[in-house]
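Excluded from the complex is one protein chain; the other protein chains are retained at their positions.
And then chain A:
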Amino acid sequence: MIIAVASGKGGTGKTTVATSMALSLQDMSSEVTFIDCDVEEPNGHIFLCPQITGSDNIYIEVPEIDRQKCTRCGKCADLCAFNALLATSDEVIVFPEFCHGCGGCRYFCPVEAVTMMPKKIGTVEKGLAGRVKFARGRLEVGAALSPPVVDAVKKHSTDQGIIILDAPPGTSCPVIHSVRGSDFCLLVAEPTSFGLNDLDLAVQMVRSLGVPCGVLINRARERSCLIEKYCREHELNVLMKIPLSKDIAGAYSRGIPLGAVDGKWNKAFRRIYRDIRELVANEGNNRYQR
């Protein structure tokens, strides 16, 4: 079972929810894996304090031009969708920061002047936090292309047990690479106008990926029903609410997961997991009946 925790808006509590959920579920399943897909700013380790046991470098392949062979025809520069190549009258200049590593320039070069050279764009580290298996991706400073690092860290998900993916904020490529292929996406929303706007974007994104989703309201306030109203209108389940609370905020600032603040949150996360399992099973049945 792969559960992606995503939001839309940043700072709604994805990491708080994902880490607390992973810790709460470690007694329920023989294997729980937490994967930090927020490779531009991974912070799950602050709550889980894992022991890192190994790391791998992640590369993409960027072109190198053989000046002897190159005829400056400019085909590669015309073809490049990311403006990573400039053909001048003297030479073809590579801007590796823009390169997405597709290899189109090498494929279409009429004189085979292009070779692909590895360029490091990040690292993937793995470790253990108690009984929770831990993996995180980290984008190299100065590198701008995070999806390959997201894909690499996701390879640490196994077929067994429960896998919790902590997605980056937003609705763009890194998030799509994180959420795609999950069994369920838990969207963490906060009851503000910004929160609602970005929740709507996230729901549209997750639904177009065909991943079933539900909502967790964080920093919930008694008098606000902004998110609930939206969820009713869009046939979304509100699976859990975490209140706006000074105790929780204080614990968060010290890197303490919710279950350690109050044991009732462990129970709540185990319940939400059971609810998600049921929703996913129903979804499967519905699909079969259709």
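One rule holds in what follows: a residue touches a chain if its C-beta (ideal position, glycine included) is under 8 Å from a C-beta of that chain, and two chains touch if they have at least 3 such contacts; residues count from 1.
Quick note on the criterion: contacts and distances are computed from a predicted model.
Engineer: When one chain of this assembly is omitted, its UniProt record names it as which of these: "Cytochrome c oxidase accessory protein FixG", "Serine/threonine-protein kinase BtrW", "Tripartite tricarboxylate transporter permease" or "Predicted Fe-Mo cluster-binding protein, NifX family"?
Structural biologist: "Predicted Fe-Mo cluster-binding protein, NifX family"
Engineer: Which residue among A:77, A:199 or A:268 touches the omitted chain?
Structural biologist: A:77
Engineer: In the whole complex, what residues of chain A lie against the chain that is missing from view?
Structural biologist: On the side of chain A, residues 74, 77, 82-84, 86-91, 93, 95, 97-98, 144 touch the unshown chain.
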